[in-house]
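One protein chain is absent from this view; the other protein chains keep their places.
As written, the chains take the letters A and B, and residue 1 is the first residue of each chain.
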Amino acid sequence: MSRHHAAVRPDPRMNDTSLAPRGGRFEPRIAQRQRTGRLFRGLCLAAVAFGVVSLVVLLIDVTRDGLGVLSLDFLTRYPSRLPARAGIRSAILGSLWMVLLVTVLAFPLGVGAAVYLEEYAPKNWFTRMLQTNIANLAGVPSIVYGILGLAVFVRFLGFGRSVLAGAATLALLTLPVVIIAAQEAIRAVPSSLREASYGLGASRWQTIRHHVLPVAMPGILTGTILALSRAIGETAPLIMIGALTFIAFDPVTPMDSFTVLPIQIFNWTQDARAPFHDLAAGGIVVLLVVLLLMNASAILLRNKYQRKL
Amino acid sequence: MSSVIANPAVGEGVETALETRELSVHYGDKAAIKGISLSIPRHRVVAFIGPSGCGKSTLLRCFNRMNDLVPSARVSGEVLFRGQNLYASDVDPVEVRRRIGMVFQKPNPFPKSIYDNVAFGLRINGFKDDIGERVEQSLRAAALWDEVKDRLDDNALGLSGGQQQRLCIARALAVEPDILLMDEPASALDPIASGRIEDLIGDLKRDYTIVIVTHNMQQAARVSDFTAFLYIGELIEYAETERLFTNPAHERTEAYITGRFG
Partner (left out) sequence: MSQIASSSSPFSARRRPLERVIRTSLFVCAAASVLVTVGIIYSLFADTISFFEEVSISSFLTGTTWSPQAGSYGVLELVYGTLIITFGAMLIAGPLGIASAIYLSEYASPRVRNVVKPTLEVLAGIPTVVYGYFGIMFVTPILRTIFPQTGIFNAASAAIVVGIMILPMVSSLSEDALAAVPRSLREAAYGLGATKFEVSTRVVTPAALSGIVASFILAVSRAIGETMAVALAAGATPRLTLNPLESVQTMTAYIVQVSLGDTPYGSLEYRTIFAVGLVLFLITLAMNLLSQRITRRFREVYE
């Protein structure tokens, strides 16, 4: 008799010749189940195809509408009441201003915050609160950032409807994404590297500056470029802070009024007159090309970085 | 190895549950097992032993076509069950796996209730009788019923390691397999739980054919009727357990069981 049976109430079936479940009726219907499986697989494949096809259709539609409009004139002219003479010059310049200023504002702040959180912050409730706060900020709709920008930068700080107000608003929008990406890149740096540096007598900042940051930088840059590519496509927050829709001059100082490419696209799309729709499509093509270049460079950067590791 | 099918039970009037003929498995270019021909006797416990990497798990997984799940695996040779080659092109592995059940090294109950774990196999295989009754029978057969009968709706992940493994055994028994394959079933458990599994195996062999892979030689000696020793993908020796452990015919077998390697 085996050990465990002795410790337990005797099972009445113990004296049966067999404990095993037997004699059940099964109808496995394997062929039918496999057929259902194949149908299911087909449906899932169709779902994937839907996504891919949607992308292709969207790109083809936009390109078809917009290709005819593209020309050097289109890129260098200001918007105009006459579609044949309209261009995206001011919009491109405005977007350029945005990218530059947002980088200047958000990059140091974001990387600084990430370095603090990963290298200095003690593991207490305050740090956890900071972390949760940043994660929540990343999920706030962009239009709410627009409201923030309107109240704080345009009104309270008196920047007005300027490039500076727009860039500051977008910088706040981009900040959480940069922080999270930079944190991930810093976290990926092996701790053995830090330990080696400390072991040689380096201080924390020296370790970070000479060892951690250089190794993490490609990852940080990749994340920042991706965050910036999102910022370039943002429309609502800039509308909120008053970026105008008809700008026929180059914004030259940070206090100038401005517009950006997505707003110009929005404006032309809304126009009741059909030729402006093609202009919108042209603007979209330019925007998508810019985004493509940015994302491609981010991916190339990431691949180069991964190979080194 | 020769193409004679090793059968330590020959002449005892015992039927054959499963038979392999020149069975080889390659993962990519590497051969995991080479040309193995052996016979598993019915209603007995056969243990596969050998150092790690010798192919014992691979061989076990051929019996229920689990190697199909590895994309790089190539199987050649035959595995005969009830006169049919399980690797024939018209055989659906799904059919094989109900008849030849498996218990894995680390207990892997589904994150469902205890009841649903045992009922899962019944439901997918179109069980026509009373599921509740069958769940109880299976849990009794796995010596787990008394411990869980009041909490069948609890999540299975709340059980201890040993209980989870017995649940996995109950789950496998529910669908009435002819053969039960056990891949190091007790190695992830503490000694007491491990002992209960061994007792269970002793009870189960009345109704099932059991093939167990183990790296614990004492366990093999306690639990099995026949033992096969594998080394680098080849079958070195296959005999009655008592004889293999007390009087091994091959030098390498002796070296292994006396602990000179592995």
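Heads up, the rule we're going with is that a residue touches a chain if its C-beta (ideal position, glycine included) is under 8 Å from a C-beta of that chain, and two chains touch if they have at least 3 such contacts.
In this text the structure is predicted, and so the values were computed from the model without any measurement.
Participant: Give the residue, chosen from A:Gly23, A:Gly51 or A:Gly158, that touches the chain omitted from the document.
Facilitator: Of the listed residues, the one touching the omitted chain is A:Gly51.
Participant: From the list A:Leu19, A:Val69, A:Ile92 or A:Leu172, pick the residue that touches the absent chain.
Facilitator: A:Leu172
Participant: Write down which of A:Val152, A:Met217 or A:Leu301 is the residue touching the left-out chain.
Facilitator: With A:Val152, A:Met217 or A:Leu301 as choices, the missing chain is touched by A:Val152.
Participant: Take the complete complex as the reference. Which residues in chain A touch the chain that isn't displayed?
Facilitator: Per the touch rule, chain A residues meeting the hidden chain are 28, 30, 33-34, 36-37, 40-41, 43-48, 50-52, 54-55, 57-58, 61-62, 65, 108-110, 112-113, 115-117, 120-121, 130, 132-137, 139-148, 150-152, 172, 175-176, 179, 198-199, 201, 203-205, 229-230, 232-236, 239-240, 242, 245, 262, 265-266, 269-270, 277, 280-281, 284, 287-288, 291, 295.
Participant: Considering the whole complex, not just the chains shown, which residues of chain B touch the missing one?
Facilitator: With respect to the unshown chain, the touching residues of chain B are 64, 66, 69, 94-98, 101-102, 104, 106, 108-112, 120-121, 124-125, 157, 168, 171-172, 175.
One rule holds for everything that comes next: only the chains that are shown with their structure count from here on.
Participant: Taking each chain's centre as the mean position of its Cα atoms, how many Å separate chain A from chain B?
Facilitator: Whole-Å distance between the two chain centres: 50.
Participant: How about chain A: which of its residues touch chain B in the complex?
Facilitator: Contacts found on chain A: 2-5, 8-9, 11, 13, 17-22, 24-30, 33-34.
Participant: Enumerate the contact residues on chain B facing chain A in the complex.
Facilitator: The contact residues of chain B facing chain A are 92, 94-95, 98, 122, 124-129, 134, 137-138, 140-141, 143, 146, 173-176, 195-196, 199-200, 202-204, 206-208.
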